[in-house]
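Of the protein chains in this complex, all but one are displayed in their positions.
Here is chain A:
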């Protein structure tokens, strides 16, 4: 470790590793730190990802692909099934990842591009110079170090402290977080689709998922809206589901975590600081998916770091380009998803069933989510009226 870098990236998840790689490839001095002693572990993720969005960043590798899925199977509260493909251009729409291996592969890419990587290294505060962010205070194996940098990237996930220290309030309200529990179960046959069960009985304000992981295994999890948690918990709902519906399942791993579903937050950059990935609340409020948004944002942030270095200006004036870019792309999609999420969480089980019935006789098998929503809207304009602005 040196005492100065061009860019320090805090957090070695997908957002952080892609930011670090992008910067390092352009010759910037980059330090990527991870507070845990193992990158990628423990997992806090259902591990589903769309193929095309992933391939923009990395060549698929069987070392971190647990299974391929053909699409999604949505199940209404009364059991009505809707089968859709997440990607119309290919029969096999998505992957279920092995995040422990995937995250390490991304960090490896950053390392091979020239970034320095440190694990068990935790940011404990920001350094400032003339009021500007000028690096981090970090703890490594019990010792505190001051490490200077022109830009600090907060890729520190749901827990993000970097933003708060930089004056950006990223705290999530209970209605802005899905609180989740998942078991990796063995001895089941999950089929070839990612399955989503909707309904207040399964998961109030969220959904239950079954994602195939290959070899008679699957991630079976439940996310519920934070505002509906308390009297019921994600873990107890999941235990009940497994007990009642999968008595043969053997649980070989437990995963818990929170997913930001706030939609775009007001601010993600300040002088000498940018937030990426879950730290910037860039996960999708409807699906909870965050991996490829995080990678896209990491790339955008990295490119703006390169530009900032070229012109020697690390103020918000330069870094704002990242904010503008992600808002125009990721942010737009998050906004739409938030609108749909806000409506869905209000619907009763009967209303959800009615939506599913309305698709009877319609071939939705090759449809992506936006087209499916449009059909639902056309068939149920009254119930879905507040979504009308999405289809203009």
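We adopt the following convention: a contact is a pair of C-beta atoms (placed from the backbone, for glycine too) under 8 Å apart; a residue touches a chain by one contact, two chains touch by 3 or more; residues count from 1.
Simple rule for what comes next: contacts and distances are computed from a predicted model.
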Name under which UniProt lists the unshown chain, selected from "NADH:ubiquinone oxidoreductase chain I-like protein", "ABC transporter permease", "Glycerol-3-phosphate dehydrogenase subunit GlpB" or "SirA family protein": "NADH:ubiquinone oxidoreductase chain I-like protein"
Residue in contact with the excluded chain [from A:44, A:100 or A:354]: A:44
Which residue of A:27, A:60, A:79 or A:174 touches the chain not shown here: A:174
Among A:4, A:100, A:148 or A:233, the residue in touch with the chain that has been omitted: A:233
Residue numbers in chain A that touch the chain omitted from display: 35-37, 42, 44, 122, 157-161, 164, 170-174, 177, 179-181, 226, 229-230, 233-236, 254-258, 260
